[in-house]
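One structure coming up, written as structure tokens, with questions to follow.
A single protein chain has been omitted from the complex, and every remaining protein chain is retained in its original position.
Right after this comes subunit A.
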Amino acid sequence: MTLTEAPAPPAPAAPPPAARPRRRGRFTPYWLLLPGILWLLVFFALPMVYQASTSVQTGSLEEGYEVTWHVAAYWDALSGYWPQFLRSVAYAAAATTLCLLLGYPLAYLIAFRAGRWRNLIMILVIAPFFTSFLIRTLAWKTILADGGPVVGALNALHVLDVTGWLGWTAGDRVLATPLAVVCGLTYNFLPFMILPLYSSLERIDGRLHEAAGDLYARPVTTFRKVTFPLSMPGVVSGTLLTFIPATGDYVNADLLGSADTRMVGNVIQTQFLRVLDYPTAAALSFVLMAAILVMVTFYIRKSGTEDLV
């Protein structure tokens, strides 16, 4: 590009064949972009437009649906289902926090201390993905069964009295309570937290730790001043990868929860498949998307890592 666009070149120096690489050079990036752009158009932009349209339609299956700019669907969605929205955000936030608390030490261990066990532990982290999401969630029904050892132990230690008082569990059981749903969410999304954390921890130069020690920093201070700040990109992308899908999840609430643990994903599913209220379902999806977008933007601004992805 640079060479051929030089002003007033000596005429004989630019023979016709030289024009070819120039043209190819100019358009190559666009050709390379094309598959991605097409993909986005067909599988993201078009469905979005279709959904946006559905959200402002009215009608029924018999009469068909027409765009009537009935924006009240948004108001109905929000006023009717705000408890489920709040619940989704609360459960997802709880699951994300738990994932971070569980995932960080493990990622730290894999990155710095695992040695030759590193690959094995990585495989163990990823191994659950070899079975289906549904099976993994159903397995929790056995783990947390009323007569099972986990609930028995929690009862013996009177943990369920405390969680019951907090409203996380009901009676002497865990299944069909908020705690079970949060457990399911945490378990299912944990690898999405560990993998980005690991990849950013693993990149940290070990000599920085030595330098910190040489400067009389205690291990805690080293972690606080060196390791944790450097792992922030991993923390941010890990929390996003966990929080966003967890907010929209409905499988965990469906299988492990009860009537008062339903999340917004369940509402959308019910409205779309059972009530056949397509506009409300579409409006709910848009409100959810907007809410997540706002929260994520705020979060990224706050954590000051805009260039992480």
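Annotations
As a working rule, a residue touches a chain if its C-beta (ideal position, glycine included) is under 8 Å from a C-beta of that chain, and two chains touch if they have at least 3 such contacts; residues count from 1.
Everything below uses one rule, namely that contacts and distances are computed from a predicted model.
Hidden chain, UniProt protein name from the list "Spermidine/putrescine ABC transporter substrate-binding protein", "Cytochrome b561 bacterial/Ni-hydrogenase domain-containing protein", "Phosphoribosylformylglycinamidine synthase subunit PurS" or "NADH-quinone oxidoreductase subunit D domain-containing protein": "Spermidine/putrescine ABC transporter substrate-binding protein". The hidden chain makes contact, of the residues A:L106, A:A176, A:V235 or A:L288, with A:A176. From the options A:A114, A:L138 or A:V226, the residue with contact to the chain not on display is A:L138.
When you scan A:G25, A:P105, A:G152 or A:P219 for touch with the missing chain, the hit is A:G25. Summary of contacts with the chain left out: across A:R116, A:R207, A:R274 or A:K302, the touching residue is A:R274. Where subunit A meets the omitted chain, the residues involved are 1-2, 5-7, 25, 29, 49-50, 52-54, 56-57, 59-67, 81, 84, 138, 141-142, 145-147, 170-171, 173, 175-176, 255, 257-262, 264, 266-267, 270-278.
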